[in-house]
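For this depiction, one protein chain was excluded, whereas all remaining protein chains were kept in their positions.
Chain naming follows the written order as A, B and C, and within any one chain the residues start at number 1.
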Amino acid sequence: MLPRTPEGRASIVPSPPWHYSGDVLTIEYRTDPANVEALLPPGVALADEDPGAVAIIWADWQSCSDSLEELIDPVRSQYKEAFVVVRCAYAGEIYSRCVYIWVDKDFALARGWYQGYPKKFGSIWMTRPISVGRAGPRLGSGEVFGATLQANDRRLAEARLTLSGGSETAGFVNALPMLHSRWMPSIEKDDGDSLAELVTMRSRDVDLGPAFTGEADIRLFDAPGEELAALEPSEMIAGYWRQVGATFDGGSRLA
Amino acid sequence: MLPRTPEGRASIVPSPPWHYSGDVLTIEYRTDPANVEALLPPGVALADEDPGAVAIIWADWQSCSDSLEELIDPVRSQYKEAFVVVRCAYAGEIYSRCVYIWVDKDFALARGWYQGYPKKFGSIWMTRPISVGRAGPRLGSGEVFGATLQANDRRLAEARLTLSGGSETAGFVNALPMLHSRWMPSIEKDDGDSLAELVTMRSRDVDLGPAFTGEADIRLFDAPGEELAALEPSEMIAGYWRQVGATFDGGSRLA
Amino acid sequence: MLPRTPEGRASIVPSPPWHYSGDVLTIEYRTDPANVEALLPPGVALADEDPGAVAIIWADWQSCSDSLEELIDPVRSQYKEAFVVVRCAYAGEIYSRCVYIWVDKDFALARGWYQGYPKKFGSIWMTRPISVGRAGPRLGSGEVFGATLQANDRRLAEARLTLSGGSETAGFVNALPMLHSRWMPSIEKDDGDSLAELVTMRSRDVDLGPAFTGEADIRLFDAPGEELAALEPSEMIAGYWRQVGATFDGGSRLA
Partner (left out) sequence: MLPRTPEGRASIVPSPPWHYSGDVLTIEYRTDPANVEALLPPGVALADEDPGAVAIIWADWQSCSDSLEELIDPVRSQYKEAFVVVRCAYAGEIYSRCVYIWVDKDFALARGWYQGYPKKFGSIWMTRPISVGRAGPRLGSGEVFGATLQANDRRLAEARLTLSGGSETAGFVNALPMLHSRWMPSIEKDDGDSLAELVTMRSRDVDLGPAFTGEADIRLFDAPGEELAALEPSEMIAGYWRQVGATFDGGSRLA
């Protein structure tokens, strides 16, 4: 990645593989499928089943390269993100696709651009479960978690999850291989894209903690420079909380 | 606290009690006792035993008032801090005393000023233990944690803790009731202090997770506007990691 | 101020005098005087004339102590603030009084607490006038300035000022000596305040640039932990822009 330097250690992000361990809070709901379709690029179609399903996911990650060196300088390994996933169909397969995402560190933004996640900057917060004291929910029935997203000094989303118990899964919208677009417009005016790829990737070495589910609520707020609020919920599905570990080590170019 | 408003809900911090749950990483070492003595106010003396002992503590807290409402708007409940504790003697008792502290939220700063913690702003990071995946240490022998502190765009401290196993305690320097000074200079020039109190406090409802100990290393860096580096280590003692829950509900004025 | 240290250079803010130079955008309007009265402490009354007048002021400051050393380490000298001023009567005099204020640096927050400004943290932005290029307004008729305030990841206020021409003044609400309260509650529960002073101060060595005025608009947004939106405008007065230099060097205790 950039910048390219004599020793290679100034890159905004070191080379993959990249390892992740973190807390993931997922809110699933349905919107009018037309809202999803409007976000898909040419050649990519709505999923046949439940085409209006949306997942908005908050994650608090610790991540590192194979050197592990970022882990003891945690300003370079910890970050939070909030992202929106829909499903779609391409060449006979069903994929998950990230349509919006906000992160709070530059190395995470750069990894996203590399992978086709359309990352912007935001301020992301999510309640943490606790095991001592009183300042937080426990991972059990009736406990409540909140999550918020702000960008450019406006709150864009806030969610609430009230746990009802354990769960087999942590949702279905973000459970498929990702289908992402890597785009970079030409430096010449009116000259289209210099990079326009359709890629797919999925994590390896996935290591999941126990999943919890419950009733979810979400509010989206409009803002200049954002279109997130157009994905308005017509029906809530559920919310989930789970710890997730995974490794990313490259993907495949489809087109 | 300020501001005082019709409904009382705009205060920088709601009224106590305040509940805390978080991760606490403690590094203990010895410095020349003269360095500690230079930080004590008149009438407060060095502790008789081990007078040069210092604890530098990183904490990642979730906190709330009795309403618990901050927990679901976590931008108002989560914060990190790094602080320096020494021991001292006053009126025949031995106390812990915080001589420097940096936090990253205004509500935490205001609580500190109320309690006599001399809080300033900083950027604080500490490695988190994980239970899934590969991006972090586990709570076990040989695992390594890092912690850093930055203020005014300069790194002030970085620490490393390599766990060797479980521990009965999480250190001794920060284990006593606190002896703090609440100072506010007069608005009139050359008129001394309008507020100058010596207060003591200790937490209640302390709820401790398992403690871990290991070999610790710390580096302090000099900076304009800081004197932390004067507390240079002459001998490392140990490091500790533990989850801590506690409630603060007021203290006592001693003088 | 805190912390008090051997060399005195670790204080969150150096000793006064403090010098300020900056851009100041003022929006004046009227609200129901009952909204102002509700913010005044006992013994302080509404002003007789125009008691519902409010000024919301955005300022982008460079500031320093007498050493001037902060000026070449500008992370320690530059800050922005947004604050709300009303007028009030005390002991037969009319004063200006700051009822809400948000800043973005800790040294500025500490100075505010010392002076009786009820400072909290926020993110403050204001359009800058330009003299080259096209990316901004000039200081002339028809040019438009914006200003925004965010705290705890919610936008609290946004203002717009369209200049119509030069002005003799930059408003009247913030033009009087300040009447502020310095409050610190007791560390003991249910024991009132340890510090409760009424103080007054005014700047010296005031050095004003040309003033500009124009039509103003302001929107206030409600938020948990804030009561700013209660000061809703019933009638706009005007807006102003001016560069201001001043020195603060202490005040007087009135009660």
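Quick notes on this one:
Quick note on the criterion: a contact is a pair of C-beta atoms (placed from the backbone, for glycine too) under 8 Å apart; a residue touches a chain by one contact, two chains touch by 3 or more.
For clarity, every value in this text was computed on a predicted model and none was experimentally measured.
Residue A:115 is the one among A:63, A:96, A:115 or A:148 that touches the chain missing from this view. Interface residues of chain C facing the missing partner chain: 19-22, 61-64, 71-75, 77-78, 123, 125-128, 130-137, 144-148, 150, 158, 160, 205, 207-209, 243-247.
Contact between chain B and the absent chain runs through residues 123, 125, 148, 150, 153-155. Although one chain is not displayed, its contacts with chain A can still be listed: residues 1-7, 9-10, 12, 16, 38-39, 41, 69, 73, 75-76, 99-101, 105-106, 109, 113-116, 118-121, 152-153, 181-189, 194-195, 197, 199, 201, 224-228, 230, 249-253.
The working rule: only the chains that are shown with their structure count from here on.
Superposing the C-alpha atoms of chain A onto chain B requires a rotation of 180 degrees, rounded to the nearest 5.
Chain geometry summary: the mean Cα position of chain A and that of chain C are 40 Å apart. Chain geometry summary: the mean Cα position of chain B and that of chain C are 31 Å apart. For chain A, residues that reach two or more other chains under the stated contact definition are 123, 125, 148, 150.
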